[in-house]
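Below is a slice of the complex: some chains, not all, each in place.
Naming follows writing order (A and B), and every chain is counted from residue 1.
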Amino acid sequence: MLKTGAQYIESIKAMKPNIYKWGKLIEDVTTNPATAAHVKCVANAYDAAFDPELAPYFTTTSALSGQTAHRWNTLMATAEDVAGNAHMKRASYWINGSCTGTICAGWTVLNAHFGPSARCDAKYGTNYHQNLIDFMKECEDNAYGLAGCLTDAKGNRALNAAKQPDKNAYLHFEKVDGGIKLNGYKIQICGVAGCNYIVVMPTTGFGPDAKEFAVVAATPRDSEGITIVETRRPSDTRVEEEGWDGIKLGTTQAFIIFEDVFVPDKHVFLAGENEFAAQVLGNFTNIYRAAIGSCVGGQGDLMAGAAIAIARANGLTQKAFQDKLTNIVMVNNITIGLGIGAIMEGHDDGGAWIPDTALAHTNKVQVGTIPYEAKRLAVEIAGGIVETGCVPSYIDMTSPIYGEKLMKAMDAGSGAEDRIKLTRLMEWIHIGGGVPGCMHGGGSPDTARMLVKGATPWEKYVNYAKKAAGIPEDHLVEVKK
Amino acid sequence: MLKTGAQYIESIKAMKPNIYKWGKLIEDVTTNPATAAHVKCVANAYDAAFDPELAPYFTTTSALSGQTAHRWNTLMATAEDVAGNAHMKRASYWINGSCTGTICAGWTVLNAHFGPSARCDAKYGTNYHQNLIDFMKECEDNAYGLAGCLTDAKGNRALNAAKQPDKNAYLHFEKVDGGIKLNGYKIQICGVAGCNYIVVMPTTGFGPDAKEFAVVAATPRDSEGITIVETRRPSDTRVEEEGWDGIKLGTTQAFIIFEDVFVPDKHVFLAGENEFAAQVLGNFTNIYRAAIGSCVGGQGDLMAGAAIAIARANGLTQKAFQDKLTNIVMVNNITIGLGIGAIMEGHDDGGAWIPDTALAHTNKVQVGTIPYEAKRLAVEIAGGIVETGCVPSYIDMTSPIYGEKLMKAMDAGSGAEDRIKLTRLMEWIHIGGGVPGCMHGGGSPDTARMLVKGATPWEKYVNYAKKAAGIPEDHLVEVKK
């Protein structure tokens, strides 16, 4: 089923208010300045289903139903499907200029758990896989927007989940009649304000002493017992400001407090079988870190475009900066292409396609590294005003006393207003809310490095070297300690 | 003469209000939240003269008077003096955690013009050099804070100053009885709110068709005809917020409108002798770009310290991140050491010491490049919360409804408050107001690259290569086009 943006907005408006910011309950997330821009971005993604040029990015044929569906409501069964995820992430930046979290992580959780849930059922006689398939169909039938909740509060990083003095540091469940009850804190969660359902899963693997933390489940955003607090972002007050100071783009990130949140059995996909926590997490990160290359690439497309536009606003042409621009685009191409490569080198996991571990996690490290180079180059092109965003405020630029002179001071031949708007856009992209956590979002580079290490057949490489050098195989063997 | 911070604040308080922000005149820059933090930083630099540990950084013996003076009121006559400038810039970050513009660029202008003003007098019989010396003594006798105004509005970047449709795009003068009158716009000027005097100089070289733009002069900040508008900065509203949201550090950047500002002859150091514009600019950038390595290094010291502190707040030790920390420090050491190297390889210009061109401008390029790597590493250490600053607002964290739970969610073993403050500090350093334009401040990397090119004896190198390869000297010679 496909919804229009307007229909989607209605579905969000109909939910019970449980989101706060600046100490106040947000009565309507579709209009409150703290959340409205994000909801609008998600609505744009819904509307894209009806735009002939964009529909191939934002819709696909559901492998479960055979119907056309919003891409984020479908099973990614093939490499092409996962590549479709990547392409959609890039196109989201084209149309929204911003992260669109509600069509991203929650969907990925469901796909990541496709194989593990079946294996868990096979081992323990649980019914998780069917629950999952049913929920995926429910999502498709209702064209849900989904938030994916991974990051726990984590407490003291030197202690694991079972050892935390405050158990709420990690989300945990207890079994109750007809379902489970959830308690704990999930933090820095993207796209909650715009979702219909929240999907929770573990942020780490768990041992047998930590079974109560091994939970995958879905719950309406406005369930009883859920309190959501939106966080600050760089220059976040600007969203509420007038004139060009208020850029109307936006993601959201929230802290979520779970207090005795009931989830019926049908929406529970893992509850206690701890050995599958690492599996779903592994699959999640492989999909996420392959596709994120195109998300960051989409940001980079915008950055390249903004850099050219501001050069023109400065009276200059693209040619003067072509080397830098080509370098920006090459940075984008690396994270895009390496992610697609990870996808093509992937494998089937019980019906869902999972990208290659070594390449996906190598890409995660790149995503947390090389876009800084692209940003640096864009700022170099754009000039000093962009670097620190140091333009007077809208109220000053329009002051009856000196506003006209300030406008003249900002005019580089094409009028001051475009320059100021681009300055603001560049600030948004490179040091503002438009940078939604590429480095740590979906996990940190150091864990990615560990996974690359784990996925590399070191002894094979040593043997190739020994053969090439003419050294007998039983020389220089690994000493296990 | 040495002033205390309190005496300095009195001198600023006594000035006539002519600075605006948010559309309103700031009656007292020493208390208004838009400017107070910067004034406090400058006051700290004055007080440092009376702290035995800090005094060697912030004071020196004046070569002109033989008295102990604030370092920024003295002539830099030797390599050691310029290195003292660099060391002071670094120490300023230690005590202020912020750019302290009022003790930086204005001072550098006076030194940069020491040689050129004398050469101009020799050529044209002007009296600029003595005016300059007298003003330097006046600065020392009154312990002035100085702003240095280089950046003009510039208008259309494809046209030079003389061709701009709006002449105000570059500051210009006309001669009047007893002095000159200044008109035009200077923009993105650091530290104006905290200065006693503004020193203006050209932002580029000028040909004979642009003599009216070739002006170096000093004028009180509150002169008749000067209107100053403070610009925005990333997350700038936070300065006015309560609790830990309001970080009390700060620089300022201003647009300055000059309208018929009269400057008496004694404060005029160049007015029309266009060929000396490039000379003073060259000297300025050589000093500035050698010393800026230590300024950026000071930021880096703070960044390394903040990264360790936040690791501890996360329950971890420095050891887990030692490689990254050492890399951060090496980035700092490169810009610091390369700048000092530029100073040591410098030369005397009529009594003022000027660092080496090739090394100083190579450092400028580094300063606009490698600190991004240090920031990236610091954010990698600090974790996801720091990357986007995504902590709920102070008002949410202290909400009677859910504040306590949010605080628990932020507690990683050492209490939530320290983590939040460090998160805020890291945001300030890496994507906030604490990054005062390292890339474009004092000029852009591309002009630095051109100067490096110009300062390199390419044909000498070709000849070394030909000799090493056994190729006759008259082979492969340069073809002039």
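Definition applied: a residue touches a chain if its C-beta (ideal position, glycine included) is under 8 Å from a C-beta of that chain, and two chains touch if they have at least 3 such contacts.
As the structure is a computational prediction, the values presented were derived from the model and not from experiment.
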Task: Number of identical chains forming the whole complex, with 2 shown - done: 4
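In the analysis below, only the chains that are shown with their structure count from here on.
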Open item on the list: How big is the rotation relating chain A to chain B when the fit is done on Cα atoms? Please round to the nearest 5 degrees.
Closed with: 180
Task: Cα-centroid distance, chain A relative to chain B, in whole angstrom - done: 38
- [ ] Name, in rising order, each residue of chain A that touches chain B in their complex.
- [x] 20-23, 151, 153-159, 166, 168-169, 185, 187-188, 227, 229-237, 245, 253, 255, 257, 314-316, 368-369, 372-373, 375-376, 379-380, 383-385, 387-393, 395-396, 399, 401-402, 405-406, 408-413, 427, 431-433, 435-437, 439-441, 444-446
